[in-house]
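Just below is one structure, and these are the notes that go with it.
With one protein chain withheld, the remaining protein chains of the complex are depicted in position.
Entry: chain A
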Amino acid sequence: MAANMRGLTQFIADIRGARVRELEEKRINKEMANIRKKFKAWCSCHAADGNLDGYQKKKYVAKIIFTYILGYKVDVGHMEAVNLISSSKYSEKQIGYLAVTLLMHENSDFLRLVVNSIRKDLDENNEVSNCLALHAIANVGSSEMAEALSEDVHRLLISPTSQTFVKKKAALTLLRLYRKHPTVIPAAEWALRLVSIMDDQDLGVVICVTSLIMALAQDHLDAYAVCYTKAVDRLHRLVIEGEYSATYAYYKVPSPWLQVKLLRLLQYYSPSEDATLRSVLHEVLQTIMNNSAEPSRNVQHNNAQHAVLFEAISLAIHLDASSPLVGTSAVLLARFISSKETNVRYLGLDTMAHLAARADSLEPLKKHQGTIILSLRDKDISVRRRALDLLYSMCDTDNSELIVGELLRYLKVADYALREEMVLKIAILTEKYANSYKWYVDTILQLISAAGDHVGDEVWYRVVQIVTNTEDLQEYAAKVVFEHLKSPSTHESLVKVGGYILGEYGHLIANDAGYSPLEQFQVLHSKSQFCVASTRSLLLSTYIKWVNVFPEIKPQLINIFERYRHVLDAELQQRACEFYSLASRPDDDEVLQNVCEEMPPFPPRVSALIGRLNRKLGDTEDKRTWIHGGKEMNLERHANSRKATLGPGSSATGTTTVTGNTDAQDVMSSLAGLNLSSPGEQSDPSRVDSSVVAPRVAVGPSVEKWFNKLIYSTDGVLYEDVQIQIGVKSRYQGHLGQLAIYLGNKISVPLTSFTSTIHVNDSEALSATFAKIPPNLLVPRTQSQQLLHVECKKAFSSFPILTVSFLAGAHQSVSIRLPISVTKFIEGVKLGQADFFERWKVIGGPPREAQAVFPITLDGTGQLDLVRYRQVVSGNHLEILGDVDPNPNNLVAAGVLHTSVDGKVGCLLRLEPNREAKLCRLTVRSTSEDVAAEVLRLIEKLLRLDSS
């Protein structure tokens, strides 16, 4: 296009021809002045349709864009760009949009002017206009636009008539709007509909939608839980089935971007409990690892393969850090960190740091400690940085002295850009993994003297805190700091530490040779002249403390106060005056003693160092799934973030505030902000999750009838409407059962994005999982069968809920209860009369007996409907005992409930219908009161049904 605008080509050629920067600037200024004049003329006679036609506007705006790309600031042309957008000519519209996306940013005032044009283009029945508009929103969308346009964008994304390229753009645009203004997007409400697009035929659409879902799911884990299955299924199809169009293979690797995204998405969820999903996922990860076993010669192919591999390893670590897969990964990583390729070394170290952050045992990594330490001297700073992170993560009490020593040695030659961070990390490691206080003090003081300028105030504050709170340490610390101060050049931070520690604890060493009060004073005061005012005032405080404990040097000290009374600095002067008069009081005065009381221990608090390292996480940005540091740090952070997403309601369970342990032995760890009580709360949030969202169940008279029938029979229809039919066939043995669910498509178009999920209220009592991931397509007028495995672990009282959703034009979803009751896991037992009554008596009355009296109807002839009663009771898997009760109308039955966790539970039943009163008495006795109540409830409901 640029080629057919002569003026523009000329302009570009001129600029290229400019030999020096000044000429280039001159040419640009001339052009801008010209354009400004033209636009001004155009504005003034705008009413008369101006003398500037679309072509000219386009040309000038194009010149402005070119100037902008060269890095010059441009301040004209915004209005004209806005104008071009509403042009009917594509080329003009396109340049207009390009200018808007390049020249404006989200806070630009001009954007208000384009909202309406953009909306018009979104609503237009022309995909090209739709795309231009979407692209503009995705680049400059603000929260204002989110309010105005998110509905339109969402419509383009889900509309069945949208072309794939519109859908792709719409998905990413929606993501942009969500990031700008999360509250306008009803994320939870749209969840199922959006997740269903992950089944799209077109991989391009899938990539975009996965990006969107990844962002939404991080904030709404539960609402988007379905995407877990979808992601696993998609990976399976890509990696194992090889089901993708050839154009999406990048150097023979099926869309590495999508694979990476999916693998990353799975890391936001805690590992699935579902056995089927787990095994499929395992297979996928295994295949990915095998695929990259032999490196190929093509660079691009290798890159793509490694991209997927590294993410797969991260996922494997996330799923279970001690699985054999992770063992394999560790071997691979070990190979990578000594690879010849710098990229591979870099990523190998990065991923190894993830492993170190999660693994239970660091042993496999320690084998490579030597290589990693060598990487600190790699020729590439990027690699050096990763090695530093890794060493930080893999440090523990066993290797702390080695690693910290190595880091200290490296600190002296490290890049300036790295030093500050290194200092922080060394300080944290030293504190956290110190084996002895002595080592701690030695190392920290060495650190301060080696890297003075890079030591933040937090570091020396921390030393003071720890020394003050640890009595055993004080004498030693005083000696060491004194030795450090003796060296001719000392850093100011060290002077501060020295001032504080000698002031407080100098008297502890004053009797040893070489540490006399006078020597202490001379050493410390000799540094004073090189220090800034704040340090000097700290030293003055030290001196007043000494006045109290070292009367022998009082004259010298008073002399100093005397001199400082005349300095210009207000703070110093005030201190000097106050201290002077305090020191000049008579010797028996107690004020001085009281003022100079020894410092009490600091209250235990979170280390400011870690706080500085871990700043707050952003709101809608993609979060990291792990941080550098040991396992506990990750656990703690995880607990914190879970708490944050669960909201204030759960704060009662969290005890992340630091435990108030002031025991001197424990000072180290409690000060470091470690929370040892965190493992207990790990299991908590996950349990809250599963009960949060129970889908709304479909109701209707026939649904109720079908459902009740299935409670006492093995197969039948569960649900039916104009589009689908759901039927069930079931088989139970002991505590296990298998349901075949038949899903029938009754209409003549395929149902796509078919998703079925099972929601179990109490997953500790009942588990229900599909034998394999259900297919996502239902061909017209056919039926598909899905096997569901159920296991009864304990007695339960609520039914699992099956939710199926699909696209048939619009997105629909149906939730129905599955007829899986606790009685399905009962097996009947034959008992004689004597046996029965003996057990009946042993169990006894309430609470292990449940009883109800309720009305029943009679059959057509006015008789008791005994056949039906028998059907219901035996349908609930209880064995009817013929010769126990003398009254032939009464029913007596017995059975044993099988559960895998709680074992077997006996259950006896007696049903006494009365024809005259049209009432019936039902009694259930069981060794478990829960079971008795539940069996009674189920059977009563079925029998009472007739009367209602």
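By definition in this document, a contact is a pair of C-beta atoms (placed from the backbone, for glycine too) under 8 Å apart; a residue touches a chain by one contact, two chains touch by 3 or more; residues count from 1.
One rule holds in what follows: contacts and distances are computed from a predicted model.
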- Name under which UniProt lists the unshown chain, selected from "AP complex subunit sigma", "ATP synthase complex subunit 8", "NADPH oxidase 1" or "V-type proton ATPase subunit": "AP complex subunit sigma"
- Item | Full-complex contact with the absent chain, from A:19, A:73 or A:297 | A:73
- Contact partner of the left-out chain, one of A:190, A:248, A:336 or A:579: A:248
- Item | Residue among A:56, A:87, A:270 or A:343 touching the omitted chain | A:343
- From the listed residues A:35, A:65 or A:788, report the one that touches the chain absent from this view. A:65
- Note on the structure: Against the hidden chain, chain A presents residues 1-3, 9, 12, 16, 62, 65-66, 69-73, 94-95, 98, 102, 105-107, 128, 134-135, 138-139, 141, 165, 168-169, 172-173, 175-176, 203-204, 207-208, 211, 247-248, 250, 255-257, 260, 264, 300, 303-304, 306-307, 310-311, 341-343, 345-347, 379-383, 385, 389, 417, 613-618, 621-622, 624, 627-628
